[in-house]
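Accompanying notes for the structure given below.
Every protein chain except one is present and positioned as in the full complex.
A, B and C are the chain letters, set down in written order, and residue numbers restart from 1 in every chain.
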């Protein structure tokens, strides 16, 4: 990672973190016995889901509130390949943003605990008419206030 | 194929057929350079979609009519593997059934026109309350009448 | 399941069983919020892998012995759909066969422990020249003898 994916200000609350474990599936590896690059979106997703559930801001929470949070950007840096049947971890790091964005950084560590992959996604929020939301819906507002207050970790 | 997947009666209208072409994607092959067995459901789907669109009984037609047609059975016989980048065809053969079922047979032929894979799926129809339909919705009834009359091919 | 997928003889050793847990991924569900039928091959695979590793007859064991075990048949019966984010279990049941075949039955149970999906796969073994093996390679022979002797469970 040449430079940080997201730049934070001094007064921003600390990022929120969650880590999940997963294992390479047979069908995810290619002719060379390494994971095809396109599958990492699914790996990132696992940690994103865990993050959402840990803090009450998961897919189902959005869904119930008639809000969607589409991904607008995804970036992946492949440092070391993951191999057939390998066990690995995916860490999601949710960075604070004053704008209504979900800025997630991801770090995948291989079975030797070496960094295999890093990346990030940026999500925005759309209301039930698919309009970009600039003001957070109540359940997100509550979550952001708790985060800002230092209550979450 | 040891025996026919579907048995037809003498008075049944001829099966409907459609063929589509596809090519093996890099990410569909495994360590051995052959297509992972689980991807054939997607290959069958391509021909199923073509069949549905040719005869006005595709996903979108069902969707607009508040009917779903879930798959209740899938069977695949793997005769010869498909390989990296190989071009192949998928033929869907829609067999008549007096009961309200969608009985599709599939034949995949490899780049030498040899039979690589055969199989079938069985679908039923559910109404908007997810109840099994025994009487066809109007758009399906019209399709079945045309088929029965020998108008379709 | 209308009838047993595999028929056993009285003198056959008991089937071997293993169960794994998994959760529906967001990307595995379709427009209706249910798992697309083609993903169940991956679900079965998870239990197949667990079975292989528990008994020392997994992909890597075959690979190291220059033997492959391609899937020749797959059958799936869909009884109840799995839904967005649902947790479920996959049980693999390895049935004895006098012929050199890997006959696996699968039972998927949903979050209410109801049977959602059943099915089976049949695998054969090929040597390094892709010829069908009728005599088991040593590591499989050893495994089969232990199984036959009642040592495994």
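Following the convention adopted for this analysis, a contact is a pair of C-beta atoms (placed from the backbone, for glycine too) under 8 Å apart; a residue touches a chain by one contact, two chains touch by 3 or more.
Just so we're clear, the structure is a prediction, and the values are computed from it rather than from any experiment.
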- Going by the touch rule given at the top, which residues of chain A touch the chain that is not shown? 31-32, 34, 37-39, 41-42, 45, 63, 68, 70-78, 81, 121
- Note that chain C touches the absent chain at residues 26-27, 29-31, 33, 36, 38-39, 84
- Hey, which chain B residues sit against the chain that's not shown? 25-27, 42, 45-46, 49, 59-60, 84-85
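We adopt the following convention: only the chains that are shown with their structure count from here on.
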- Note, CA centroid farthest from chain C's centroid sits on chain A
- Item | Interface residue identity across copies chain A, chain B - same or different by half | same
- Task: Identify the chain whose mean C-alpha position lies nearest to the mean of all protein C-alpha atoms shown.
- Result: C
- Distance-wise, how many Å sit between the C-alpha centres of chain A and chain B, to the nearest whole number? 38
- Task: Hunt down the residues of chain C that sit against at least two other chains at once, touch-wise.
- Result: 42, 45
